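The complex is shown incomplete by one protein chain, all other protein chains being positioned as in the whole.
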Amino acid sequence: MAELTRADIDEILKLVDGSEFDELKLEMGDLKLELRRRGANPSAPVAAPAPAPAAAKTSEPVAAPIAPESGGTEVPAPLLGTFWHAPRPGAAPFVKPGDTVQADTVIGIIEVMKLMNSVEAGIAGTVTEIAAPNGELVEHGQCLIRVRPA
Amino acid sequence: MAELTRADIDEILKLVDGSEFDELKLEMGDLKLELRRRGANPSAPVAAPAPAPAAAKTSEPVAAPIAPESGGTEVPAPLLGTFWHAPRPGAAPFVKPGDTVQADTVIGIIEVMKLMNSVEAGIAGTVTEIAAPNGELVEHGQCLIRVRPA
Amino acid sequence: MPDIKRIFIANRGEIAVRIIRTARALGLETVLGVSAADTESLGAKLATRAVVLGPAPSKDSYLRVGTVIEAARGTGCDAVHPGYGFLSENRDLAQACADEGLIFIGPSPDNLSAVGDKLTARSHAVAARVPVVPGGTVETLDDATVLADKVGFPLLIKAVAGGGGKGMKRVDDATSLPAQLDMAMAEAEAAFGDSRVYLERFVTVGRHVEVQILSDGDTILHAGERDCSVQRRYQKVVEEAPAPHLPPELRRGLLDAAVRYARHIGYRSLGTVEFLVDVERSEFYFLEMNARVQVEHPVTEAITGLDLIALQIAIAEGKPLTLTQDDIRPSGHAVECRLNAEDMAQDFRPSPGRVTQAWFPALPGLRVDTHMLPGAMIPPYYDSMVAKLITWGATRDEAIARMLTALDVCVLDGITTNVPLHRAILSDAAFRKGGVDTTYLGKLLAGTGENA
Partner (left out) sequence: MPDIKRIFIANRGEIAVRIIRTARALGLETVLGVSAADTESLGAKLATRAVVLGPAPSKDSYLRVGTVIEAARGTGCDAVHPGYGFLSENRDLAQACADEGLIFIGPSPDNLSAVGDKLTARSHAVAARVPVVPGGTVETLDDATVLADKVGFPLLIKAVAGGGGKGMKRVDDATSLPAQLDMAMAEAEAAFGDSRVYLERFVTVGRHVEVQILSDGDTILHAGERDCSVQRRYQKVVEEAPAPHLPPELRRGLLDAAVRYARHIGYRSLGTVEFLVDVERSEFYFLEMNARVQVEHPVTEAITGLDLIALQIAIAEGKPLTLTQDDIRPSGHAVECRLNAEDMAQDFRPSPGRVTQAWFPALPGLRVDTHMLPGAMIPPYYDSMVAKLITWGATRDEAIARMLTALDVCVLDGITTNVPLHRAILSDAAFRKGGVDTTYLGKLLAGTGENA
């Protein structure tokens, strides 16, 4: 099965950005990519009556690709478990919004059956949001925090 | 199963961008690609009543949305029945490729239970192809002939 | 007649899929004629081929006899199955098939004429000594008194020249007969210039019970009865077989009468004779004969093990029935719930739309006839029935319990359905007792049911 890399997606983003399109949907095998230009109306569900034409705001720059509404790249949970913001109860959290992180900065811990797995940011930038609550289950791939790339 | 590479997608994007199309939907095996030009209306709902097909009366040039590969606009069968190219066996056909037609030019007959229904082109232009064979069943909406609009 | 090889199906929805199921089992090809709104339907995908008859409205597609014939011939079909509704009892289609050398999978044009008109059908019943609702024309009070004595009270007085219930009067006892008769005759005279009136027995507590008939023209068999008394505005909602608590002699009478009727008109195909059962008098009256497969045929299949569509096809091919009446041994009990895309909260308004999830898993004793799949579109042009759930049980209680489980387990999302109505009926004490009459569902909905 063909696999698109992150770099490919960046490339596609740039290309679409320079084009006149408002929306892109791409599915390849179990990969699914949907892009919608900021301000563009989401496309209507197939059976819905046609909505009014999208009030395209023309030349605005494209926001970050995934979850643009929060203004940051998602750092996904590398495994399922309980997410901890701090190394131990009562301690200061590893990171908070506004903090600068490097790719190897530890941003939290995921506990699986008493085993503590530290999670690194994987990207350099500024933390915009702590998305997953402290002490609760996170699924594999779930967004933990969001980072605006440096 | 057909596989699109990234380069293919780039190519398609460029191609479509330079074209007059507002929307592109592509499905190949498990790959699905949808593009919609900024400001364009999403396509009509699937189950909506069929739009009045051939009776494009006004002066707006009809785009060639369907079957552009054949170089002509489809003239669809207004009803199901047996399609006849000529008024009677042995007679000259109503139209042949290269002929010029007006919207009210009769292009063939559809017979339903001995009732002969004449079919008009509905569009002015040059006949590029007789798509439906003589004396065979055509379904409602099936392409009868193709016309390059004048 | 030669064996059928390719059937043209002039229908849509679940019954098209149902016919395709048996055709595939018999190794027959199918061509489905669809409207432009149904090109993506399950039936269109399952049939060997689908052809577009015309635009979405039925009158421009499913109801066009000429188009159906043209499509059947043009696709090389040798037979036409009309399903139910649409053209299924249309004499012109049957006749056109005969004229064009196509096998009509249904009765002859003559059979259709015999049962197509209410009055003709009734006169055949009288001739076949099948009971009809007692009544007659009267011109004087003396006539009326004599007849009322035979008919009994309550009774209805209708203008002979009238129709549509105009000037209809209910008379509950002999005392009020003279005054009501006077009034009715005066009204009839004023309204129609014809004072003659018709007296008819009024059935206070009636059940809808119908008998499944199978006939090859010589051998005429019944496959037991069905009870379809749970109706809303004359639309059947829940059906079952056998009819609960039917006195044995009444059942025997019904079954015999249905066979007698079919024999009298020389019926040859699958058909159903419908009766009104007068519960208080323990009598029954002929209503009509349906010369086609019924929506509710699966409850009969569930208790008899027959494939009624396969038998209907075999009869149409001219094959004699190889069954005898003794071979048909109903066992257990079956219930059918018609799932409609309609919104009970909005006065049962149809709720067309796109189905997001449809899951009908294997449950013991459950059969589901449906054209629903995830992504299926329910167009607004046609009947709102989206699925039939049929459960079988060794007892009626078991069949009902299984249906309640099925309603909980199955999933049909994206549209509003009448599943809550079915839960309410199946949980209601009066229904569970069995033998409700045709006013039952109206009362339940109005909140005046036994258990409301």
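Chains here go by letter, A, B and C, matching the order in which they are written, and residues are numbered from 1 within each.
In the analysis below, a contact is a pair of C-beta atoms (placed from the backbone, for glycine too) under 8 Å apart; a residue touches a chain by one contact, two chains touch by 3 or more.
Remember, predicted model here, so these are calculated numbers, not experimental data.
Residue C:Arg24 is the one among C:Arg6, C:Arg24, C:Arg49 or C:His124 that touches the chain not shown.
Contact with the chain not shown here comes from a single listed residue; of C:Thr219, C:Thr405 or C:Thr439, that residue is C:Thr405. Residues of chain C that touch the chain left out of view are 17, 21, 24-25, 27, 42, 45-46, 301, 305, 307, 357, 359, 361-364, 367-369, 373-375, 390, 405, 408-409, 411. Residues of chain A in contact with the chain left out of this view: 29-30, 79-82, 111-113, 115, 136-137, 139-142.
Following the convention adopted for this analysis, only the chains that are shown with their structure count from here on.
Ranked by distance of CA centroids from chain C, the top chain is A. Chains joined by the most contact pairs: A-B. Between the Cα centres of chain A and chain B there is a gap of 43 Å. If each chain is reduced to the centroid of its CA atoms, chain A and chain C end up 57 Å from each other.
Counting partner chains per residue, chain C shows two or more touched chains at residues 377.
The multi-chain contact residues of chain B, meaning those touching 2 or more other chains, are 46-47.
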